[in-house]
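Reading through the structure tokens given below for one structure.
Missing here: one protein chain of the complex. Every other protein chain is in place.
For chain A:
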Amino acid sequence: MQREVGTLPLAPALRARLAAAGFQTAQELLDTGPCGLSKEIGISREEALEALQVVRQECQGGAARPTGGSGATRTYTALELLEEEQSQGFIITFCSALDNILGGGVQLTKITEICGAPGVGKTQLCMQLAVDVQIPECFGGVAGEAVFIDTEGSFMVDRVVDIAAACVQHCHLIAEAQQEEDHRKALETFSLENILSHIYYFRCRDYTELLAQVYLLPEFLSEHSKVRLVVIDGIAFPFRHDFEDLSLRTRLLNGLAQQLIIVANDHKSAVVLTNQMTTRIGQSQSTLVPALGESWGHAATVRLIFHWDNSQRLATLYKSPSQKESTIAYHITSHGFRDVQPPAVTHSTEGTELNPRKRPRAREEQ
């Protein structure tokens, strides 16, 4: 209640008038009442009433804080967070080696970034995840829907049809082997048509459309509350040209990252971004690093880098708060994203390969 008038979210002109009239705290405003306020500052009664409603809303939100009521900020204990995290599902990728190094799959409420050279399989993984998020709970999925924001135009419907058909086939095999009632019921709704109808596709051609779409995302997600995955395929592409002012680019990217974190948390969905690689010219050699600069590296919680080793595709977990850095091999078949037979998990011997600034992890006893 002692909140200063200058910190309230009112129009700047109104704030200036209140300051000129000598108002200092929010309590003073509430005590004056709309008629008194309108006479003192010289605004209409309706405007005064609106201003007071805003003030009341702000102050009530603040008063409810210590009791842990519903508001913008709530305090959690670590135990509550642990219970929440343990009951949360993962979105599996159908490549068990990749799921293992991620700790179960793509995590909900976190931002995962996939970087890689063109052609290595980033969009394939995104399409696979858009199908896998819809797997019913009795088969181990999260039974959600997917939003696919495409900036590069690399989304191929026919490919999604192939992947979805293989996924449905896989679930049918499990249901036949286990013969349980809820499996059969779930399979009735888990059809190709349903899977495709629950992938919401947006094609953004430049960064303005991308910004606009991300601003509208919270509204869209509240209307479609079953969405559990938001994919932005190609977050780098619209930002790599037409930007003479790099500080504007950094600011826009940071704003975008913050909005995506809010979306991921409030709607309990996973956010997956794909990034490109760029060459960093060093003194003696040039290396391939993720695009969009160093500061963008902080935006994602989990970072995967896809690369080639001769003709084998490899995925490296480069940044994760809870899992160890490791590299695995994967395959892209006509059914989608799969393991290499047999699945091989190798721990990288030198963490310094990809990032010379990271301290190498001491080799642990297995």
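One rule holds for everything that comes next: contacts are C-beta pairs under 8 Å (C-beta built on N, C-alpha and C of every residue); 3 or more make two chains touch, one makes a residue touch a chain; residues count from 1.
Quick note on the criterion: contacts and distances are computed from a predicted model.
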Name of the absent chain as recorded in UniProt (options "Integrator complex subunit 13", "DNA repair protein RAD51 homolog 2", "FAD-dependent oxidoreductase domain-containing protein 2" or "Protein transport protein Sec24C-like"): "DNA repair protein RAD51 homolog 2"
Residue in contact with the excluded chain [from A:Thr208, A:Ser295 or A:Ser322]: A:Thr208
Residue touching the undisplayed chain, where the options are A:Gly6, A:Gly104 or A:Gly119: A:Gly119
Contact residue for the chain not shown (choose from A:Phe190, A:Phe237, A:Trp296 or A:Tyr318): A:Phe237
Sites on chain A contacted by the missing partner chain, in the whole complex: 9-14, 54, 117-119, 124, 130, 148, 152-154, 156-161, 193, 195-209, 211-213, 215-216, 219-220, 234, 236-238, 240-242, 248, 251-252, 255, 276-279, 281, 308, 310-311, 313, 332-336
